[in-house]
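Only one protein chain is missing from this complex, and each of the others stays in its spot.
Note that the chains are named A and B in the order they appear, and that numbering of residues resets to 1 at the start of each chain.
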Amino acid sequence: MNHPVPGQPVQVPVLALGDVLLVSLQGELHDGMAEQLQQDITSRISTSRVTGVVIDISGVDIVDSFLGRVLAEIASTARLLAARTVLAGMRPAVAITLVELGLTLPGLITALDVDRAMEVLSQGGS
Amino acid sequence: MPEQDAAESAPQVVSSFLERRREQVAQRWADALLFRSVFTLSRDEAVEACKAVVDALSEVAVSGRLEDIDAPGFGTVREQLGRMAATRARAGSTPSQIADEVAGLRVPAMDLLRDEFTDPTSAQAQESVLALTVLLGTLRLVVMETALDANSELIERQRQQLLEVATPVIKLWESTVAVPLIGTLDSARSQVVMESLLEAIVDQRARYAILDITGVPTVDSLVAQHLMKTVAAARLMGAECIVSGIRPAIAQTIVQLGIDLGSVVTRASLADALAYALGRQGIEMTRSDTGASAR
């Protein structure tokens, strides 16, 4: 597992695969980076033909209410810009913790991993 | 000599006796079964442990709270007593046997205390002996309490192991797993169910997870809450949960309790749940004409 040293922000890479944006979150994510990412994705959707966003969080150790809110906001913003967002690869321990925390992210589409997320996007519907 | 100081109360006499005779009391106690069997490696260690207990008793005596098992003085040795009780419990002793071993500490200490007085029949000597007896009785209760704690921890651990064995996750079909729940669903068990189900979802790359509660005797609001949490966690991982096996009586309870299972997909039986999961994946089950229809 890749754990960058805290205090050294790492840029979150946003990949374009056809009309789908793939974002892979890894390790420690600072609040500022998460907000930056939110802006990046929004501007990418509005400036290019993007119909779907896949956020891969399989490399994320924890999702707290702040990151949860950012993820939910990315999805809502993308929806307004006619793109669908799929959250992929949440680990079991993270899912259990989020539910206990009271954060069930009802508006988000979820998938087991990136492959499944791509499948969901290609099928259309919900 | 203690008896020359008539103003000293019995607990104070006991306290200063313990302080003065710390070494002797500790030496004698170190040979008692309780300490000998726990500190098997070195006698010095046993003596040190005994000294800690003597110091604690002295502190309790000085505070005058001879009968109080929550007296602050016991705080310092509680951890040590807990470890000792746990060691004895693992060796097969029951809490009352352990308490009897503590009672065995009384005689050596008493002998030393009696030696302090030139006239062991004096009122002060009698009172001091009584005070030490009460104090050691309290120590016995403290040890018994920690022993019971250690015991319940042991039981808890065994229960935990049983839980894991009793909660199998079965792969029913491609991308479909199921947990047949049998028995009471308490918080600890629900936690294990949730964890094993989510692990299975990852391992089997499952899209559907069936929680079958046919074998669960009652569903109260707490159980319902656990089910909802499991469903929500599975959804976060991209799998859909189906709760099956809701017997009519349980369905009624759920309605009467006003529990909202909300968006949870429910089916009457495990078979119905499987049919639903397969249907959602575009798999249809039909009876083949040969054989089955002939009957």
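Throughout what follows, a residue touches a chain if its C-beta (ideal position, glycine included) is under 8 Å from a C-beta of that chain, and two chains touch if they have at least 3 such contacts.
Keep in mind that, in the parts below, contacts and distances are computed from a predicted model.
The UniProt record for the undisplayed chain lists the protein name "Anti-sigma regulatory factor", from the options "Na(+)/H(+) antiporter subunit A", "ABC transporter permease", "Anti-sigma regulatory factor" or "Glycine betaine/proline transport system substrate-binding protein".
When the full complex is taken into account, the listed residue touching the unshown chain is B:156, out of B:31, B:156 or B:260. Only one of B:94, B:126, B:187 or B:263 touches the absent chain when the whole complex is considered: B:187. In the full complex, chain A contacts the hidden chain through residues 3, 6-7, 9, 28, 30-32, 61-66, 68-69, 92-94, 96-98, 100-103. Mapped onto chain B, the interface with the missing chain covers residues 75-76, 78-80, 82-83, 86, 146, 149-150, 152-153, 156-157, 160, 186-188, 191, 195, 222, 225.
Rule of thumb we're sticking to: only the chains that are shown with their structure count from here on.
Once the centre of each chain is set as its mean CA position, chain A and chain B turn out to be 40 Å apart.
Of all the residues in chain B, the ones that touch chain A in their complex are 194-195, 198-199, 201-202, 205-207, 229, 232-239. The residues of chain A lying in touch with chain B in their complex are 87-88, 90, 92, 94-96, 98-100, 104-105, 110-113, 116-117.
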